[in-house]
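Note that one protein chain of the assembly has been removed; the remaining protein chains are unaltered in position.
Every chain is named by a letter (A and B) in the order it is written, and numbering of its residues begins at 1.
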Amino acid sequence: MAAFTAEIVYRGIFQKNLAARIVRGIVLSARKSGRWGIAFGRYGDSPQRNGIPAKDFAIVADTKEELEQNMARYEPKHVDVTICVDDTLAKGVESWAWYGLQPLNRLIVPGGTLLITSLQPYGDILRDIHRKDTPFTMALIRARASFSGLWVYKEDHTEVRILGALAKIVPAFLSLDAVCQAVSEMEWGSDLKVASARKAYDRLESREIEAGEGNPETPYSFELPRWWEMREGVSIPAIPLGKPKEGGKGYVPERNPYFKKFSTRTMRPVIDFDTCVKCNLCWISCPDSCFDVMPDGTFDANMESCCGCGVCEAVCPVEKCITMVNESVFDDNASQWDAWRQDKDAYRTWMIDKISNTQATVRSHGFRFRGQYEEELKSELDAGGQAITAGIPGENAQHKTV
Amino acid sequence: MAVETKAAQAAEDKELLISGSEAVAEALTLADIDVVTAYPIRPYDTVMQAIAKKISGGQLQAEYIVAEGEHSQFEIVKHASMVNARVFCGSSGVGWAYAMECLVVTPSLRVPMVALVGNRALDDPGAFGVEHNDALFVRDLGWMLCWIDTSQEALDTTLIAYRVAEDRRVFLPLAISADGAFLTHSQAITMVPPKEKVDRFLPRYDRGDLQLHPDNPITVAPQVNEDWVIEIRRQTNEAMKRATTVIEEAYTDFRRVFGRGPENPWFEEYMTEDADVILIGMGTISLPLKVAIREMRAKGKKVGLVRLRWFRPFPTDRLVAALSKAHAIGVIDRDYSFGSPFGSGVVANEVRAAMYNAATRPPLVSFTGGLGGREVTLEDVHKVTEMCFAAAASGKSDVQTHWLGVRE
Partner (left out) sequence: MAETTFPNATQVLEPFRGIKRVTMEEYFTSGHRTCQGCESALVMKLMVKAAGPRTIVLGSTGCMYVANTTYYTTPWVVPWMHTQLGSSGSAALGTAAGLKSLMRKGKMKAEPINVIAFCGDGGGADMGIGAISATLTHKEYNSLILLYDNESYANTDIQLSGMTPYGAHTTFSPPGKAKRIIHTRWKKNMAGMMAAGHPECRYVATVCASFAVDMMNKVRRALTIGGPTFIHSLDPCPKGWDYDPMLSHELGELAIETGVFPLYEVEDGQVKYYGKTKSIVEGRPRKPVREYLLKQGRFAHFTEEDLAYFQAKVDEMWQWEIPAVVPFRRLDRAKAALEVK
């Protein structure tokens, strides 16, 4: 191939600056070997929303002519490498500007590569990633998803580790030396970051994924109507009123059937219905109206509409009644309340298993106070890493104990 | 003028000496509009002064809102129309420009508002006189556009405007253009029909399933991306196409009910049957043209006039048919389109485009005149005609646009 296309699938805002660094890094690295490239974001994803999946792209070609073939597009139709910087996106992507759930690996060409930052074993990730009728390679960088915000960046070297790994995956376009040279020249580059890139190159893990391997579910889709099928006056029907849950008790709002927000979620609330004091605070404070009112006065978070902001945990007055748990440890969007009602003991066992998972309940979800990111990096290093002056931040994250 | 008042109707109609603006106000009273918004700018505001009198006099029951600017003036009626109110608004020159954001949204929302544009030159420099560029701002946006040249036509066209705009097949905004001063500020004998007649012609506005009301819960104008826009534009385009039929129907019905009004809604033809040269213009410029044409006919020169009433939708086929007969066409624009093909005004360029596929294409000479309200004199018209006859003789179109009445 004389042209190479990569997409970065990331969390809107939380990883906006990270993704921008990666696509710029790809193009500037390739330039070191005389190639031409462009970096752009999916226009439809802008303005981005916190957590809502977004995409950036980098295209590199031997000549300007080859590059032109790939320009003036919202989104390439095929990519050689899909880079995913948050493994909870493995469940699929519903950008805020398109319709339906799109598998993470949808655009990967046969034999292409899916590069993910994750602490999960292959098998766990594959339970989420939709199966494809062509084989591809899954490559892993062992790291926790790097989240920050618009203004304060978390310098955990994720961007250079991605670039180092890419040098391993597509050496024909990005040589390791080219990457290192480009990194050292970046306004955010450093010798330590160059070292991080080299380590990522050495330590990249990968596995072939067979055709048909992975999550068998068919993601929900949406067919766009023709012009004469659309209502005139740019009008659409409103959402109908909701109904009582059962026996005229409780309340379940109708929800928009075309946009389900769960692919925005990185952590979900796990609810202890036994300790719930029915104070209504989670329900009234939820910006996504995702709590259904149960006949017994407790509240069940609808997992198709919950985007995982965590406000419910923040406002809940009861210790551990609502706990945010990383999305990666769940396999479906089933109702917690139904499970609890069916078998309270089984539910308690399940719930305790989830909320006592120290890995899955660690929260690094944007800015909380000045100096926080430095502390987070240090605490990860304290869990077996080396001082930031010598070691690679995050490389020992999987050993982290809280 | 194609308005012939039969004695029978005259008995029922009131005969009033009123200005074009007052004639529009009479029509609005007969149409029983529900919400009207005002903001001062000459010359259109005379219609609002007339409406204010109708309100204070009790002849018209409507919410009469004096806005704090044209932008709000048009937004207010847009939203009133969404809940099913029959609305009226208007402006002139830079006021119309100030409202532009609110003008562009109405076609896709399918808001059948009727507006009066008292044509006025655009700033700078500030000037009160007529130019057509203000109304022409919206020519590409899904607004229907027509020009009138007498008080009677002002009244009749206002009634027809609601009938057309509020037809469910159309639901597009409509702007009636009236030349500043010559029409808005001068009074003429006008026949005002009784309400019963108007009620027979103009049904009540019904937005149906597009009405914004708790009994019809809809979401209107959600944000869209590239997946939707072209389909929505296509819908507006189809509505504009359907407007052609609806306008024909409306004029036929108008003649049936009121016993007056033109056979051809789209343009007035004056002495064109045997004309060697046909002049084209919009609005009150037709009046000096007619005088000059009579003079030239007296001298044996066969000249005729086509006065365009409807500019959007543009009457392409009928216009081509009417013009193909001539040996030369002279288009007099009371507007400009700097840097356009041949430096012509908007009408000349549209006529050229319309004629492109015509079997016979007479030479066309384009003129710009009467800007800023300057009178188009008989001398001007004679000059125009001579150039057109010259073009007819040579069989060639003139490649430049001639400016009339400019101090060289």
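Throughout what follows, contacts are C-beta pairs under 8 Å (C-beta built on N, C-alpha and C of every residue); 3 or more make two chains touch, one makes a residue touch a chain.
What you see is a predicted model; the values in this text were computed from it and never measured.
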| item | value |
| --- | --- |
| Per the touch definition above, residue among A:A97, A:V194, A:V270 or A:A360 touching the missing chain | A:A97 |
| Residue among A:I38, A:I236 or A:A339 touching the omitted chain | A:I236 |
| Among B:G126, B:P203, B:P217 or B:G395, the residue in touch with the chain that has been omitted | B:P217 |
| Residue numbers in chain B that touch the chain omitted from display | 32, 34-35, 61-63, 65, 67-69, 71-72, 75-85, 87, 101-102, 105, 204, 212-214, 216-225, 227-228 |
| Hidden partner interface residues of chain A, rising order | 12-13, 46-52, 96-97, 99, 149-152, 222, 236, 238-242, 250-251, 253-256, 258-259, 261, 264, 279-281, 284-290, 293, 302, 304-305, 307-311, 313-315, 324, 363, 365-370 |
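Basically, only the chains that are shown with their structure count from here on.
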| item | value |
| --- | --- |
| Intercentroid distance (Cα basis), chain B paired with chain A, Å | 56 |
| Residues of chain B defined as touching chain A within the complex | 108-110, 171, 209-210, 217-222, 224-228, 230-232, 234-235, 239 |
| Touching residues on chain A, where the partner in the complex is chain B | 44, 74, 97-99, 224-228, 230-238 |
